[in-house]
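Take a look at the structure below.
What you see is the complex with one protein chain gone and the rest in place.
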Amino acid sequence: MNTVTQGKEKDIREDIAWAQINRDVLASLEQPRGTYWALFTMAFCMFLIGVACEAYQYDRGLGVSAMNNPDVWGLYIATFIFWIGMSHSGTLLSAILHIIHADWRKPIYRFAEAMTTFSLMTAGLFVAVHLGRVWQIYYALPYPNERWTWPNFQSPLLWDAMAIFTYLSSSILFLYVGAIPDFAICRDNATGWRKTFYEKLSLGWMGTDRQWRNFRVAYLVIACFLIPLAVSVHSIVASDFAMSQQPGWHITSFPPYFVAGALYSGCAAIITLFIMLRYTFRFEEYMTMPILDKTARLTFAIAMVWTYLNLIEYSSVWYGSDAVAKETLIQRATGPYAFWWWSMNFLGSVVPFTLIFKKLRANLTVMMIVSLLLNLGMWLERWMIVTPTFSHGYYPWTWDHTFFPSWVQWGIVFGSFGWFGMLFMLFCKLVPSVSMYEVKEMVFHRKLAKIHVREA
Amino acid sequence: MTVKRILGLFNDFDQASAALRDLREANLPYLNWDDVTIKSPIEHPDVESVLGVRSIPIRKYTLVGALLGGSLGFLGLATSQGNFFSQLKGGKPIIPLPPDFVLTYEMLILGGVYITVLGFLICAGLPHRIKSDLYDVAVSEDQVGVMVKANAHCIAEVRKIFEGHKVLSMQEEVVQ
Partner (left out) sequence: MSLEQTINDWSKIRQRHPLPGSHPDLKWAMAIDLDACTGCNACVVACYAENNLPVVGKEKFAAGQAMHWIRIERYWNEGDEASPQQGAQFLPMLCQQCEAAPCETVCPVGATNHTPDGLNSQVYNRCIGSRYCSANCPYKVRYFNWYNYPEQEKVWPEPLPMQLNPDLTVRTKGVMEKCTFCVQRLTDARNAARTEGRPIRDGEVTTACAQACPTSAITFGNLSDPHSAVAQKWRLQRVELEKDRQLKDIDGSHPGLRGYRILEDLRPYPSIMYLERVRDNQA
């Protein structure tokens, strides 16, 4: 583990040879060994558990999930929002930090973008799982039919569908376009089926100035589009709740609150994946401790924004005159979900204070545990938004029922993590998880800066 | 005269730029400056000062795409129910403005991104058949290539200029 030397530790060494960068990253794409297969099988088994639970639910009906009237949305919607939320920091790192020229993002944004894409794909599973009649999900698509019916675009769920479709396809395109020069590198160093694979993917990229020129502009333009898109996607997901009338949901600050929560859980997930990739592929030169330090500080900042918006929600309800909303809030804190609600507040607002201490930020074990805890807190947050409102809504007849999910719901949630793991592991072996050309750029510009400093 | 292509590989951007500056000063006849390209592992930071300003038409594609997407969003999705068997929902007007705004916004971004990618592929000339062009795998690693297409006499001059600037290797071929 690197120790802090005199002077500031550098995000990356300026004297790394470019050929070295190629070699180190391409080494991660080699034929996988036993540990990889073991992990992949584990992820696959997790996924199979989810599939089995869903098969049972599909056959028997949604009643096996222990949902009822009025508790009609359970872990499926909560986990759906969790996965969509996790996808936002990929965009934060790729697009926002790119526009402000924060080049410390360069070694880590590729896997963050991949995390975005795969969490969106995982979220899509939950849309299907939570529907009563999954086999007719295509009714929600705008296609011409002889009944002259069209989906109801007044519904926030459909805005969700459009927004998430746009976000998923744009993220995939952004990831792919940004990886074209890397695929060219892979193509030049591969043999056999891999060579054909990368040849197709790299589209004959040769690094001519014409290609680079257009690449730069295209990348910037897509990044500029992705930022308002990312903000709008989670705001629209928030409006599933904010546009309804239910107490505890009908809150104006929900869209920014959700976006802050999304950035928060995504940054925590980036820390988790950072530590795992750094260890597995020995990327210590690229995914350096100063970069982890910066990511942790960014996570802390977002955690404070989230905490603020959370407290704003509580105080505006507390001081407002909406009696039912206030009762719902009190019930969250003192009712059957009190333990989970307080855990969420503790994990989301108190645990991030460990990120203030430099010693803890530099300790990989601590960071791993903290990032997992933060994500647990964020998952609990989504659940605490969905279920307690049903247990104490407007209508007194619905009160005093306590709803907890059944094993079917837990199984499917568990399986989704397996699915995500499978996709991510496939990604690690097929696509370079560190962006080689961007790291070269980073090294090049820092070298230039160092030379100018010396000359000055 | 036969038209040939030559690719010279240099160790870094400084040497490649120096060679290009010499080439420009040599003022070779029948050498179209558009036929000079750089192939590099990363973008040349000052490529414009060396090669001159070249156009980037992508932004037009973006504008067209965004407008197309926005109109598709508004006319095709959000307001289309007004054309079909429209039914009252929840006391709201049949073509309500807030949902229409959301959808138009999303589709605008969708159109913008898709057509920008299409524009990028068209403007960058991808997909491209490498076999029909000069290329060396060292370009994707750490060497900078300069490629010139001209008649055989110019190519001989270019070769001399390259050799004067510590070129690492050269490839030449006749263009069909």
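Lettered A and B in written order, each chain numbered from 1.
Convention: a contact is a pair of C-beta atoms (placed from the backbone, for glycine too) under 8 Å apart; a residue touches a chain by one contact, two chains touch by 3 or more.
Values in this document were obtained by computation on a predicted structure and should not be read as measured data.
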Thinking of the complex as a whole, which visible chains are touched by the chain that is not shown? A, B
In the full complex, which of A:101, A:133, A:359 or A:452 touches the chain missing from this view? A:133
Write down which of A:94, A:122 or A:154 is the residue touching the left-out chain. A:154
Chain B positions in touch with the non-displayed chain are 81-95
Chain A residues touching the omitted chain (full complex): 60-63, 66-73, 130-134, 136-137, 139-140, 148-152, 154-158, 161, 240, 243-246, 390, 393-398, 401, 403
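As a working rule, only the chains that are shown with their structure count from here on.
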Any idea how many Å lie between the Cα centroids of chain A and chain B? 31
Residue numbers of chain A touching chain B in their complex, please. 17-19, 22, 142, 148-150, 152-154, 159, 162-163, 165-166, 169-170, 173-174, 177, 180-181, 184-185, 187-189, 203-218, 221-222, 225-226, 228-229, 232, 236, 437, 440-441, 444-445, 448
Chain B residues touching chain A - in the complex, by the definition given at the top: 37-45, 47, 51, 54, 56, 58-59, 62, 76-78, 80-81, 84-85, 89-90, 92, 96, 99-100, 102-103, 105-107, 109-110, 112-114, 116-117, 119-121, 123-130, 133, 135, 137, 139-142, 145, 147
